[in-house]
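Heads up, one of the protein chains got dropped from this complex, but the rest are sitting where they should.
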Amino acid sequence: MHSTPHAPLGADFSRRSFLKGASVAAVAGTSAAAADTAATSRVTRFGPGLHEITLQVNGAARKTQVEPRTTLLDALRNQLDLTGTKQICDRGACGGCTVLLDGVPINACMTLALDVEGRELKTIEGLANGDDLHPLQRTFIECDALQCGFCTPGMIMSGVACLEAGATKSREQIAGCISGNICRCGTYTRVVDAIQMAAKQGGGR
Amino acid sequence: MKPFEIVRVEDLAGACREAKATAGSVFKAAGIDLLDRMKERQFNPESLIDLQALRKDLGKLRVDADGGVSIGALVTLSQLASAAELSDAAFAGLREAAGVAATPQIRNRATVGGNLLQQARCWYLRSAAFPCAHKGGETCFAMYGENRYHAVMGYDDCVRVHPSNLAPALIALGAEVTLQRGDSERRAKITSLWPDKPTAAGPDHTLAVDEIVTWIHLPKHKPGTRSAYCESREKQSFDWATTAAAAVATVEAGQITAASLCLGAVAPGPVPIAKASEMLLGKAPTAALCDEVAAAAFAESKPLYHNAYKVQAGKAIAAQALRLALGLEN
Partner (left out) sequence: MSDLRTRGDHPMGDHQRDDHEMTIGFAGDHKVVKVKLKDGDIKPWDLHTEFKIVGTDVKRVDAVAKVTGKARYAFDMNLPGMLHGLLVRSSIARGKVKSVDTSAAEKAPGVVAVLRTKEDGQRVRFIGDDVVAIAAETMDQARDAAALVKIEYQQEEHVSNFRKAEGAPKTDADGAITDPWPESAEMDAALAKGKASVDATYSVEVQTHSSLESHGTVAWWKDDSGELEVWSSTQAVGGTLQAFAQAAKVPQNKVRVHAEFVGGGFGSKFPPGSEGLFAVRLTLAAKRPVKLMLDRYEEHTCTGNRPSAIMQMRVAADDKGRLTAFDYHSVGGPGYSGQGGNTSAPTYYAAHLDKGARRVAHQDLATDTDAARAMRAPGRPQGFFAAEGVLDELARKLTMDPLALRLVNDGSALRQYEWKLGAETFGWKERYNAKPGEPRDANKPWLLQGAGLSSAVWGQLGGGNYKVTCRIHQDGTVEVRNAAQDIGTGLKTALAILVAEELGIDVSRVRATTGDTIDPAGPASGGSTTTPSIAPAARHAAAKAKQKLIERLAKALGVEATQLAYEQGHFRLDGQRKMSFVDACKRMGPEPIEEQGERFPNYEAYQGNVCGCQFAEVEVDARTGVVRVTRMLAVQDTGLVIAKKLAESQVLGALIQGISYALHEQRIIDHRMGRMLNGDFNHYKIAGSVDIPQLDAILVSVANGANNVGAAGLGEPPAVAPAAAIHNAVANALGVPVRALPITPDRVLKALKSKASMQAEREAGGR
């Protein structure tokens, strides 16, 4: 048995030779084919090995190394130790990994980390300002909109998006906003209560 | 997922060129369906040609000079569901189809192009454990297996169902597509995206490996045109349709002057019902007429062991879509 850590950056993992791109780091390269043809656009290749990227998470630039196959969820949880974002179904069907991408809720498990470089990410860890909780975090506690708590971060992120979109006219509309989030303990009614309460307190538009 | 490389391109020509030059490559838009299959290791491309840089152009909708609307293939389902360009009642069905698909999180990323070209949700097809006929094996496991969500019509030796919500809505609207391959561009009926006779050995769609859907065009509709999209599903929160129907109709002076109906989730491809317009044109809209057309739409259905319920539900859904499009119901 042997231990093989990650291959070094730019290792000979790829099937073709690379040229180092001027404006992109490490393994990213401009393809020879592209360079041959004048007046054609640039093509940039990544991987399959490791590549250094910078993610904008909760207002901070976080450098990390990912393979093209590394999902945003894995990068957040394993590389950046932001484990509030949960891995549950890993197929975009449960909402446990919901984060906000440019303010919009998405499934981190169905998103490649490379794809969101340079875009604004917000995770559950970025909602509160120190001990000062986000209004929705407070109403979640007030309404006891959680039990085991494993779906809770994803629920809250969907709820924050719901509030920010002002989609709080009715319980049905709120329920629609969290319809991509599964809870097994059965907190849905109280999650809707919590979003409604936050909206009434001015958390929504 | 097995290791793969990502190829970022800046324009269409580059995308087509790279796709042609790179063996084992496949286009990626948001990658929702793609990643799902790759995570199952059921589909293992070595190279993903990432089209996301094209969003600045193809991520938009535009009203065309002729009054129609063009939808960029990288427009997301969320964008589509709330697009101001589609506020006309003629497009209500399309907005509905986009708005009820998948989950809010998926709709925020999934694109129109990806939705149209996604693979069937057949659980045998999607599992690497079953060497099914649609992935090079010999058997359609669903044909005599667990087929409650499978096809009830239009199948040959593979009973997968087409999962796209948008396809029936767009077909009913008479949409066309622009396709790019290399330097050349062509326009075609949207139905040409899918094989006429879907088979196990045949492809999911008709595009060449280096061909891209760039735009979807909706023709201008007469005033008074309405459309509707309805689906049956087991859960109201995130579920796949068990049957779906999109209808478009124009009623003038109490008479139906234009009408179309297309079914989804019942066959390996979307199912336009040609006889629907024949049956509807020139008649006064009534609920009974809708039932007749819906029954005719399913006249040639051949349900499997576990899915006869889809025929009954499908008729009800088709009739409902027609009633909505004809203004008989709100």
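Assorted remarks:
Letters A and B mark the chains as written, and numbering starts fresh at 1 in each.
One rule holds in what follows: a residue touches a chain if its C-beta (ideal position, glycine included) is under 8 Å from a C-beta of that chain, and two chains touch if they have at least 3 such contacts.
Bear in mind that the values here come from a model prediction, so they are computed numbers and not experimental data.
The chain omitted from view is touched by exactly one of A:Thr44, A:Thr64, A:Thr111 or A:Ser179, namely A:Ser179. Note that of A:Leu101, A:Leu114 or A:Leu146, the residue touching the chain absent from this view is A:Leu146.
Within the full complex, the residue among A:Leu72, A:Ile88, A:Leu121 or A:Leu163 touching the omitted chain is A:Ile88. By the touch rule set out above, subunit A reaches the unshown chain at residues 1-7, 67, 69-70, 74, 77-78, 81-91, 93-94, 96, 123-125, 127-128, 133, 137, 140-142, 144, 146-153, 156, 172, 175-176, 178-192. The chain not displayed touches subunit B at residues 1-3, 41, 121, 123-124, 127, 129-130, 141, 145-146, 148-149, 232-240, 242, 306-309, 312-313, 316-317.
The working rule: only the chains that are shown with their structure count from here on.
Put simply, subunit A touches subunit B in their complex at residues 13-15, 31, 33-34, 40-49, 67-69, 71, 90-93, 95, 98, 101, 104-107, 110-112, 114-115, 158, 161, 175-177, 179-181.
Subunit B contributes residues 1-11, 13-14, 17-18, 21, 30-32, 35-36, 38-39, 46, 48, 50, 52, 78, 102-106, 108-109, 236-238 to its touches with subunit A in the complex.
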